[in-house]
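A single protein chain has been removed from this complex, and every other one stays in its place.
Read from first to last, the chains carry the letters A and B; within each, the first residue is number 1.
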Amino acid sequence: MRRKRYAAVGVALAAATVALTAIPAYAQDEPAPTIEDVQATADHAIQSGNLLWIVIGALLVIFMQAGFALVETGFCRAKHAAHVVSTNFAIFGLGFIGFFMIGFPLMFGGYSYVLPGFDYGLTEAPGGALLGSGNWVFLWEGGWAGTWFDSSKPALAGAAAGFFLYMVAFMDTVATIPTGSMAERWKWKSFVVWGLFCGAIFYPLFGAWTWGGGWLAKLGNSMDLGNGYVDFAGSGVVHAVGGVAALAGAIVLGPRIGKFAKDGTPRALPGHHIPMAFLGTFILLFGWFGFNAASTFASSDPQFAVVAVNTAIAGAFGSIICMFYVWFRSGKPDPAMMANGMLAGLVAITAPCAFVDPWAAAVIGSIAGVLVVEAVYFWERKAKIDDPVGAISVHGVCGTFGVLCVGLFANGKYGVDASGPGIGWNGTTTSVKDGVAEGVTGIFYGGNGVGQFLAQLAGAVVIWTVILGIAFAFFKVQSMVTKGGIRSDEDDEVAGLDLPEMGLLAYPEFGVGGGYGSGEVVPTKVSAADKEPVG
Amino acid sequence: MRRKRYAAVGVALAAATVALTAIPAYAQDEPAPTIEDVQATADHAIQSGNLLWIVIGALLVIFMQAGFALVETGFCRAKHAAHVVSTNFAIFGLGFIGFFMIGFPLMFGGYSYVLPGFDYGLTEAPGGALLGSGNWVFLWEGGWAGTWFDSSKPALAGAAAGFFLYMVAFMDTVATIPTGSMAERWKWKSFVVWGLFCGAIFYPLFGAWTWGGGWLAKLGNSMDLGNGYVDFAGSGVVHAVGGVAALAGAIVLGPRIGKFAKDGTPRALPGHHIPMAFLGTFILLFGWFGFNAASTFASSDPQFAVVAVNTAIAGAFGSIICMFYVWFRSGKPDPAMMANGMLAGLVAITAPCAFVDPWAAAVIGSIAGVLVVEAVYFWERKAKIDDPVGAISVHGVCGTFGVLCVGLFANGKYGVDASGPGIGWNGTTTSVKDGVAEGVTGIFYGGNGVGQFLAQLAGAVVIWTVILGIAFAFFKVQSMVTKGGIRSDEDDEVAGLDLPEMGLLAYPEFGVGGGYGSGEVVPTKVSAADKEPVG
Partner (left out) sequence: MRRKRYAAVGVALAAATVALTAIPAYAQDEPAPTIEDVQATADHAIQSGNLLWIVIGALLVIFMQAGFALVETGFCRAKHAAHVVSTNFAIFGLGFIGFFMIGFPLMFGGYSYVLPGFDYGLTEAPGGALLGSGNWVFLWEGGWAGTWFDSSKPALAGAAAGFFLYMVAFMDTVATIPTGSMAERWKWKSFVVWGLFCGAIFYPLFGAWTWGGGWLAKLGNSMDLGNGYVDFAGSGVVHAVGGVAALAGAIVLGPRIGKFAKDGTPRALPGHHIPMAFLGTFILLFGWFGFNAASTFASSDPQFAVVAVNTAIAGAFGSIICMFYVWFRSGKPDPAMMANGMLAGLVAITAPCAFVDPWAAAVIGSIAGVLVVEAVYFWERKAKIDDPVGAISVHGVCGTFGVLCVGLFANGKYGVDASGPGIGWNGTTTSVKDGVAEGVTGIFYGGNGVGQFLAQLAGAVVIWTVILGIAFAFFKVQSMVTKGGIRSDEDDEVAGLDLPEMGLLAYPEFGVGGGYGSGEVVPTKVSAADKEPVG
């Protein structure tokens, strides 16, 4: 009966004229339903709702690309605006192609998993033999609708598609983070290689070790560390990984011309469009609900609403506590910091969002709102690293903080028997009491909290050593093998990357100049005397 | 079985590797389902869809903050743009914190209610004893996941969370309305206090009397006035309440320097960015579908689609009739009015959207599109009140019109037995015919239409007396107790609030000047001769 129902409701518009005949026939001639028929319909309703939530979540995360583009462009200078916004646009497709061709099977193909809620009694998981098999190429050789499509289980293609779409959107967030810290001085052709590399190789590595079921996820079973490394929606897997890549890239590129005086004193190079940056922040807030709340993979799990509220709480407290803190610290409620304060709260709550009480979300967001201010000052004033938009602080530092928060604030109430009776989060079977697998629990809530914290710490250390090292090596090697390195020509940087790199100006008609409202014409090539930009 | 199913579909990504084992086991070993099992699954599917719609609606309403920010900033002048956009950004967190800590229990805690669709046979509503009890602090002391979370009824925490998220988003709309009428001359620190006050006290008052089940909601039973005060999605509770606060604030602040000539003639101070304002309007239209259509609290109530269409109709007619009217009235199809015309239609349909026929939605939108033009002229030319973005007219005037429209156009078809057999909207038991509680009915459709209109009128009068008075008193008292008052320094206002209040410029590189394309450098302090801005 499900099949029939599916045909009836699945008709697309063009077919609707005839559905008239089909549906009443169904209604009239169908024999009395059996309980198995009705159960199949009810199960199908649950599964459809889950898949819908995954796909809507994916759309929201994809829309976040617009948010990143606006925040980064708004915080950069007008003479580079077309370049910055173009990197944030092209990264979507570049990372996508890398992940589509190589990254997705690399991240999930080595391990078996079932697409959430859409099981048809498979004896083998569809992804079971992806790695190193003919199924490696399932995405582009025949595809889901090819290898897997079977008229008796049409849902399988849809579920695999929804899962891929959600995952590719997360990957693109990682890929776009370094476009912020490396803005205003990155050669276009070098950037293009990064986009492909990130989607194909860089992101899937830590991803496979955690969400792909790898060794970090298994720290619970292998070393009795709580439920292994737990990262609900990616403070670490996405944000900290992107943040350390942003750090590596900023180090390899070096600071922008004029950022530091000869004595090392940093100069402000203010963003050219504050309303644009705030619009981007709002779009990120909007999309973040898809990022976090749809990570339940199920609208049938009401915890997604708790996740949404925790996300909102952390963002709200992050923005306001940051605003007060920077007001107190610097004398003004700096709008740029305010925006980063909200993003800091959102990044930090991303790992623990499903596991913590609302008060903890408020505390986590508040701490992140302070932390991001101090981190921005640290990288700029102490480490002398130039990060035009604060990406290292927001994603790297606050993402790492969020990873650790799981090991501190997780209340033990979510994830009880998450994977079956006596089997917990990450398939952990070592944290069981009276036959019930413990929920994810942090130090403040007892249980195996210390073990959980150590698992989180292990993940954080891996990100700041192995993953940072890979990113650094990538940019360093790329810089050596690229003629002239990965950094733009000095003349181009001073004049603005828009004309030399992209062939047009972001604002050919506005009076964009070297300084506050100078209204000077932007030159394509500048004399040596112009090389010191004002800030 | 529901529990098990829930566990199976609710697995998050990290747990998915093991779900493989769990699900086939379920599929194979499960005994034949009982009808109660299947009913539980079907009910769970309905409830999940409802919660999903509430949460998606909340996201859409939260995204409206970006719309308000862009409309208000685009309609203000460039020299204040960072200040205006920052108020619209910070209000999200300020109002949120006030509502989270105090406002939510104040609005809903004094009355019992059941979270829509997620009942687990509670003998007492979760909100039953919030006010003045330990549960007052349920949001931050232990939280939903604390006090309420129970592994046998996990949905309750989710339902409470979804309800709170939707409600907090509505509150923020109220809080952000005065940032428009008070723009370009409001001290940041005074604004901050407003944000906290609105979320904690101001918004919840009228909210408790209506949506919280208070005396205005009970006018049907207490005074036989139709179904009591009915406001489906908040033309009154949100928009008119925000609009009168905007009026009070604009009166207390007084007009911007240069707005009126010495003889009282108003001068145009045109908005600096028309495309920005239109983008904001589009975002508001998009979000408004969440505002209105998700107010059914249920995707299982197909009326949500009727609400969505009525919303679109009113917005479309509002924009076009307004365009034609202002074209006829002033000679040009003024874009700023066109945008406000759509918003006027949307505000006006917000109260009646679930109760009226499509033709009535078109009429309501059209009238609002004319009304907003006359209202803008009235406040500016007759009342000499300076409202930079038209917030008082759009939200205050058209919101009040929308409240009254329920008493005129409601067709009596929706809300029949809304709260149970013989119990109508707002729990009204006095409008019953043949044992069936009457739907909400306006004067044009007979029934108890006159009573309904009087209930609506009562709400409108309360807003324009009590609520307006509270807002006025708040700003007046705040002005007296704040050193130098709540209005910015005159020099700051003339120079632009961005540098003195926020510490940066919205557009440091564009040639922003005092007038049309003057390209002058923006000074931080100006001489007396500069104090008269051009318009």
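We adopt the following convention: a contact is a pair of C-beta atoms (placed from the backbone, for glycine too) under 8 Å apart; a residue touches a chain by one contact, two chains touch by 3 or more.
Bear in mind the structure is a predicted one, so any value in this text is a computation, not a measurement.
The residue from B:Val306, B:Leu371, B:Ile470 or B:Ile486 that touches the chain not shown here is B:Val306.
The missing chain, though absent from the display, is touched by one residue of B:Pro105, B:Gly315, B:Gly399 or B:Gly449; that residue is B:Gly315.
Check A:Ile62, A:Ala233, A:Ala248 or A:Leu285 against the missing chain and you find that the one touching it is A:Ile62. Taking the whole complex into account, chain A touches the unshown chain at residues 5-25, 27-28, 32-35, 37-38, 41-42, 44-45, 47-49, 51-52, 54-56, 58-59, 62-63, 65-66, 69-70, 73, 81-82, 85-86, 88-90, 92-94, 96-97, 100, 118, 139-146, 149, 151, 154-155, 157-159, 161-162, 164-165, 168, 188, 273, 276, 279, 501-513, 519-522.
Chain B residues in contact with the hidden partner, per the touch definition given at the top, are 35-36, 38-39, 41-43, 45-47, 49-50, 52-53, 56, 60, 77-79, 111-114, 116-117, 119, 121-123, 125, 210-211, 213, 217, 230-232, 270-275, 278-279, 281-283, 285-286, 289, 293, 295-306, 308-309, 312-313, 315-320, 323, 330-336, 338-339, 342, 354, 356-359, 362, 411, 413-420, 423, 425-427, 507, 510-513, 515-519.
Definition applied: only the chains that are shown with their structure count from here on.
Taking each chain's centre as the average of its CA atoms, chain A and chain B sit 30 Å apart.
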